[in-house]
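Structure below; questions to follow.
Here we show just some of the chains, and they stay where they sit in the whole.
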């Protein structure tokens, strides 16, 4: 059973059937993992969430375990992992119109540059070929070098984890699928503060823009993947020869 | 009462209060209207919706009336309106990864280039300063010239209407607010096939990325606006002088 | 001898040697051809160029022959070709800040939508898998769906032809290499109105952003390439299997 099934009516299901929505994109040949905002400020602290204004609490901490499994499986197969961190300047100069929507909170437990809140959660450690970078907006693609990193690595499948499902995950999913990557969301590895926003976002994304699947299915896929290093030759070895069949 | 209130629990409301989400962006000085995919294939035909695979039915047609009011109010004040049309080549070459998610339907009533389904609904007619353009992806900004059009006109406020709320409206809202425009969604002027997706998308957007407001409030704002033509001098008259106070 | 050699001093060559500029990117495995603005208004008419305000004259027409060879070689190997057309609305609404820099010319022989000037030159005919699209700005990537088309096809090498070298070619080369595609410019297949702008642009691009090479080298590369159709399996056949080695 999907996380959203209980929210839907008979009529909703009929609409989906008529439009032929929700086929599977399927996995491609060259995956990458993109971990969105898996930072301390997003998951808070057991027993002390009230001190972390944007914490997603236990739900976030459970997802972090799933994300750690995903990252670990990817790193074992040399599948590249990208880690975004949402970070704002304490002076507010880079916050943009979002500052009209929300206060710039003066807290070590939020996403201000230089604070503990803005750091990656300790369970996640980028590997040698991985890249960590800052973003200023919901999507991991917006105003960042992410897309170029994926193009260079010949990625065709983007596996997206992190939070929050209805904000940054969703924006990143829109962009990944709009750039024509097969877009995969392992459902246990994304999280949100609001249960209904989480469930309905998963439903909406699965209908049109991504495959929302159990983490186990993604782990199985990664386990069967050939390490990227053996598929991608180095700059030196590729230069100047004709494009023979892959 | 908002369209989403009935879906939220006490706990959800507490989370929102702790995070200080959902302030008002407010309207700025130079608005534009962006109408997303208000095309025949999205709203179908009274009594014959079964023949239109992506029709949003009566809900869509009611929203079209609201959109027509909005556009008309904008055009009266020379507020520029931009109309996107989602259009696919019948040969599928431009469909991208979406083709893995959904069939390319062979129907005059879908969004294929050259069909009646792909045309703007007849109630909407672009005015002399307005621009209609094709998009290939959910967001009105993705792979289109929209952002440059807004920059050139000095727009600071983007009013977004059309459908579907949980797909193209939401993607366009993410982009508009990520580009730092004040982003306004008149709630009667957006529509969706799935009621819960509609309501929860409005809730999610209003929390962080846009002001979701009654259409009446937008009409009042537009009525009070100074026509753009008197605010924006022509290319000829602006060249080469110093930047005097606005 | 390169087209720019005669313009450089000993000192210039020393600077280049110290910075270790100008290595070869080399060709990759999956090429695409991007033809920029190979339209009637760019190449005019033999004996009548005075009637075509933006014509590049004989230089342009010679390049069109080279472009036709390139496209033909690509189409034979099912290497996808993308054709941009620069097109402006006769009412000027979409011209942007460029209108301050240059008049909107009221001529059938310029780039206005619907005129003969805006059409592709007759020597170039898009094939079944090719895509032709309109752009509003110098780069073929700016405000267009091109990047997504390349991502979907797994392209790693972009071969850029058309004109003008110092304007639209150069802007497209900047974008292609910034998105991390190997970027190739066949020197006979690009053209410009101003000889020194042409030569120095080729030099600048070759130093940092592209390999500027003889057309013959590109044709040889394409002749050795495996048709894309046999490398890319269809959506149906790829779904859901593990990523085995390419």
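To keep things simple, chains are lettered A, B and C as they appear, and every chain counts its residues starting from 1.
Please note the rule applied: a residue touches a chain if its C-beta (ideal position, glycine included) is under 8 Å from a C-beta of that chain, and two chains touch if they have at least 3 such contacts.
These numbers come from a predicted model, not from an experiment.
The complex is a homo-oligomer: every protein chain shares one sequence, and counting across the whole structure file gives 4 copies, of which 3 are shown.
In the analysis below, only the chains that are shown with their structure count from here on.
The geometric centre of subunit A is 26 Å away from that of subunit B, both derived from CA atoms. Separating the centre of subunit A from that of subunit C, both taken as means of CA atoms, is a distance of 34 Å. A straight line joining the Cα centres of subunit B and subunit C is 34 Å long. The multi-chain contact residues of subunit A, meaning those touching 2 or more other chains, are 24-26, 178, 180-181.
Subunit B contributes residues 7-9, 12, 15-16, 18-26, 50, 53-54, 96-98, 100-103, 105, 137-139, 142-143, 166-167, 170-171, 174-175, 177-178, 180-183, 193-197, 200-201, 203-204, 208-209 to its touches with subunit A in the complex. Taken together, the subunit C residues at the contact with subunit B in this complex read 89, 91, 93-94, 96-97, 99-100, 128-131, 136-137, 143-149, 152, 235, 239. On the subunit C side of its complex with subunit A, the touching residues are 24-31, 147-152, 154, 156-157, 178-181, 220-221, 224-226, 230-231, 235, 238-246.
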